[in-house]
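Only one structure is covered here, and it is reproduced in the block below.
As you look at this complex, bear in mind that one protein chain is not there, while each of the others sits in place.
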Amino acid sequence: MKQSIHKLAISTRGQGLYEFTSSVSEWLAQQKIETGLLTVFCRHTSASLLIQENADPTVRVDIKNYFDRLAPESSTYIHNDEGADDMPAHLKTALTAVQLSIPVMNGRMVLGTWQGIYLFEHRTHSHRREIVLHLIGE
Amino acid sequence: MKQSIHKLAISTRGQGLYEFTSSVSEWLAQQKIETGLLTVFCRHTSASLLIQENADPTVRVDIKNYFDRLAPESSTYIHNDEGADDMPAHLKTALTAVQLSIPVMNGRMVLGTWQGIYLFEHRTHSHRREIVLHLIGE
Partner (left out) sequence: MKQSIHKLAISTRGQGLYEFTSSVSEWLAQQKIETGLLTVFCRHTSASLLIQENADPTVRVDIKNYFDRLAPESSTYIHNDEGADDMPAHLKTALTAVQLSIPVMNGRMVLGTWQGIYLFEHRTHSHRREIVLHLIGE
């Protein structure tokens, strides 16, 4: 049994879903692990992780628009030091996830055919987001 | 330290919560692991996983109805290739989870007394859903 750990940086240019499935699978392929558990962890409170459909890109547009309606910019929040998109970013992060664990089988993640891994950026300005990958297996 | 991996299929007949705690615990019992970590992964973007109350069945009815209101069928979505329940299914999946990891102690999952594991089906038609179980421990 062995472990690997890796840091990944993702540059975002405004709100929306950024796919990084291939960055994860390329790193995984180098680790020579047949069976294991891969964990993806996002080190932020205003960006999150989603496994979502990787086929029709309009799904991502609808997801982004939906979360904008569900956690809208509003003057009712107490916390708004960093602008109107600040508190909605925390809420959208709370409603989704900052961590995903995906089993590895035959050297590959067991993602379904239509599943891709996305960073969901909730801030309007450009950011450099840090993701940690942890793998355990053999 | 050892690992086991297993695929489980769950047949669904329309939207709602389908408990499969016993399928997981029966498989776990066969693995002869005292202490470990069990991961449940759903390979879909229109069905998800929930740990919820296993006592009063009306909780599941209220949960289903609530998510129908929170992510309703609507003509405002761009993506609707597969019908009116398509995009709400993606949104409900984003709002819940496709993965759960549960510690194992004394050979059993550490679920609380009232916690059951559910597949949350978000599509109206019948589906065969694939779940992957991964276990590591000793």
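Letters A and B name the chains as they come in the text, with residue numbers starting at 1 for each one.
Here, contacts are C-beta pairs under 8 Å (C-beta built on N, C-alpha and C of every residue); 3 or more make two chains touch, one makes a residue touch a chain.
Just so you know, these numbers come straight off a predicted model, no measurement behind them.
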Given A:Gln15, A:Thr93 or A:Gln115, the one touching the chain that is not displayed: A:Thr93
Contact set of chain B toward the excluded chain (per top definition): 1, 35-37, 50-53, 56, 58-59, 61-63, 65-67, 70, 95-97, 100-103, 105, 110-112, 114-115, 136-138
Where the unshown chain meets chain A, residue by residue: 1, 3, 5, 37, 39, 41, 43-45, 70-71, 76-79, 81, 87, 90-91, 93-95, 97-99, 101, 130, 132-134, 136
